[in-house]
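The other protein chains are all here in position, but one chain of the complex has been omitted.
Showing subunit A:
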Amino acid sequence: MDLHFGDSKPTDDERAAVDALLGPPESSWEGAARDEMRAADLRWARGGREARDRRDLLLPGLHAINDRIGWISDGALDYLCRRLTVPPAEAYGVATFYAMFSVRPRPATVLHVCTDLACAAAGAVDLCAGIEGSLGPGVSVERSPCLGLCERAPAALVVRAGVTYPARPAAHPARLGAPPLEEFEDEARSGPKRGSGGAAPSGGPGQRPGDGTGRGGGGGTPRATAVVAPATAHTAVLAAASPDSAPEEPPAAMAVPQAGEPGLTLLSRIGAVDPSSLNDYRAHGGYTALRRAFALGPAGVIREVTDSGLVGRGGAAFPTGRKWQATASRPDHPHYLVCNADESEPGTFKDRVIMEGDPYALVEAMTIAAYATGAHQGYLYLRGEYPRSLARMEHALAQARARGLLGEDILGQGYSFDIEIRRGAGAYICGEETALFNSIEGYRGEPRSKPPFPVEKGLFGKPTVENNVETLVNVLPILTMGAPAYAAIGTARSTGPKLFCVSGSVERPGIYELPFGATLGELLELAGVRDGLRAVLLGGAAGGFVRPDEMDIPLTFEGTREAGTTLGSGVVMAFDDTVPLPRLLLRIAEFFRDESCGQCVPCRVGTVRQEEALHRIAERTGAAAADDIALLREVGRAMRDASICGLGQTAWNAVESAIDRLGAYE
C-alpha cells in the first residue's frame, strides 16, 4: 500500500504520547523529524509482514493519544498511522467507531453520566440537568450507556486527559511497594525483583508490560479518573473539577451483600482478601487449581470442565468444555485465549466486581484455560469504562509475572503463558466475540459472519477460545472440588453457582451468588425487593421483562427458556411503579440505536425505526398505539431473523416482552 498523509503535523505532546507506547521512530518513514534522523537513515521502510503485524497496536495507540490529549487530532492520527503503517482512512474509521474517542477538539475532562436503566430509575435525568447547570468551563458532559455501577446508581465517571502521573492506584497504596510477606516455594525467583516489579500499580508512562518488544497493553495511562456513585450534581461537579481529590471508591466487597457469608464459591474471597496482594490470594487457596491443572494435563482439565457441565455465563450458554476441546484439537497454531471482560450489557457489573475484588482469580483461571487449550498468549479485553478494574488487573498481572506465575516456565512446569490487557473504548458491540477480535486486531469492532467460528478462525485468524470473566473463574472451583462435586451444585442442566447482578428497586443491590435453580422470588427476597414492584428485567437490554407474579421462575437456563424469557448475563433489575414503562423501553431502544455497529441493514435501520415508533407511542395506549405496535413486531421479527449478530437479533426482545407480558401500551 502507498500511504498518503496530509499536511497535519502532530504536536510535541501527541508525538510523545505515541512514542511512549511505541518507542521513538526509527526512520523518517515512521515519521521521525529530519533533525532526529540518524546518520544511517536512508528512509528505510518497515513494511510487509512486520508492518501488518503491528496493526493491533492501533487501538492502544488511539488510547495513548486520547489519554494524554483528550481527543485525537488529524496530526496525531496521521503520526500514529505513519508509525504503524496503517492507512489514515482506516484509522479514522476505527477512531470514529468508539464512543470514548473524539476526533473533534473537546475539553480535557469528560464527565460521563450514566443515563441507562438503573441510573435513569434513580434520577439520572435530574442529575444531568443539575450537572449541566453548575458545571464550569473545561469539562464536557457526555450521556453514557450503562457504566456498570448499577448497585450505586446514579453513576458518573470522570476522565481527565493529560495528567502526568499514573492512574489512581489500587485500594491499598501503602502496601503496593511493600515487599510481600512471604514467598511460596514454587514461584520462580529469577524474575524481576519483586519489590520493584510490583511497585508500579498501572505502569508509568511508557512502561510496557509483557515481553519487552514494545507491545503495550493498557498500561501507562497519563490520565486521571474518578468514579462518582451514587452521584449528586454537587459531587459529580466536584469530582470533575478535581478527579484526584474525589473520595475513594468503596471497596468491591460493598457490591457483594453476601460478602463474608459461608458457602460462597465464586465470591468467597471478595472482601476477605486484599485484592492487591498475591500472597493473600495464595493464602486463601489461590493457585491450587492451577497446580491441579498441571497434575491433570490439558486433556484432563478439558475432561473435568466438560464433566462439570459448565456453560458460558456471558449469555449464550455454550458448553465451555466443548469450546475448549474444539480449540485444543485444531492443528493450526498458535492458539489464543481471549477473556471477554467488555461487560457492557446494561445492568451487568459482576465481572467488574470480580476483577476489582479478586483479580488474581481471573489471572489463574486464564492460565488454566490457556494451558488446557494450548495457548501461550492471552488477551484480556477490558471495558474502557472500568478504571479500577484496569488498575487492579494490571497490578495483578505485574505481580504474577514477577513471581513466575505468568511468563516462562510457570510454576516450574515448563509451560509459558502471558496476558496482555486491551482496553475497550466504549462500544457495546465489542462484547460480541468476533467484534472483539476485530477490535483487538485494530479494525472496526464489527462482528464477523459465522461460520467460521472462533474455535477455528478467531483472533488473528487462529483457533481461539473466548470466555467471559465469570465463566473462567468457575473453572477454579471445578478443579479444586472436582467435576462431580461441582456438577452437584445447581440443577441437572444448569450446573454450578451463578452470579446475579441485582439492581433497581431493592434494598440491597449488588452481586449475589446462588446455585442455579433458585427462583426469582428467592433472589429478590434476598436483595430486599421494595413494595410496588411493577416489572423485573432479566438479562439486561437484550433480555426480557417478567411480571411481579412470576416470582417462581427458576433461575436456570432451561427454566427461563421454558418461561419464555432469558437468563442472559444474569441481570435482575427490579422496577417499581414510579418509573413509566414507556420511558424504560425508549431508553432500551436508544441504547440499541446508539450501539448498533451499522454493518447490517436490519439492525442499522431497524433499531432507528424501533426507537421512532416507541417515541410516537410514548404517551399513547390501546388503539392509538396498535399500528405502531404492529410495525414494531414486524421490524423486530426481521431484526431477530436477519441481523448478523446477537445485538440486532436481541434488540427487540425487551420491548416485545414488555408489550406481551407486561401489557405495556394497553
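Note that a residue touches a chain if its C-beta (ideal position, glycine included) is under 8 Å from a C-beta of that chain, and two chains touch if they have at least 3 such contacts; residues count from 1.
We take it that contacts and distances are computed from a predicted model.
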item: Among "(2Fe-2S)-binding protein", "Allophanate hydrolase", "Phosphatidate cytidylyltransferase" or "Sugar ABC transporter permease", UniProt-listed name of the chain not shown; value: "(2Fe-2S)-binding protein"
item: Candidate in contact with the missing chain, chosen from A:Thr327, A:Ser389, A:Ser503 or A:Gln599; value: A:Gln599
item: Option from A:Gly31, A:Pro88, A:Gly539 or A:Gly559 whose C-beta touches the chain left out; value: A:Pro88
item: Touch with the omitted chain, as defined above, among A:Lys9, A:Arg583, A:Arg637 or A:Arg661; value: A:Arg637
item: In subunit A, positions touching the absent partner; value: 1-4, 6, 8, 74, 77-78, 87-93, 96-97, 99, 103, 427, 444, 449, 451, 593-602, 604-609, 612-613, 616, 631, 634-635, 637-638, 640-644, 649
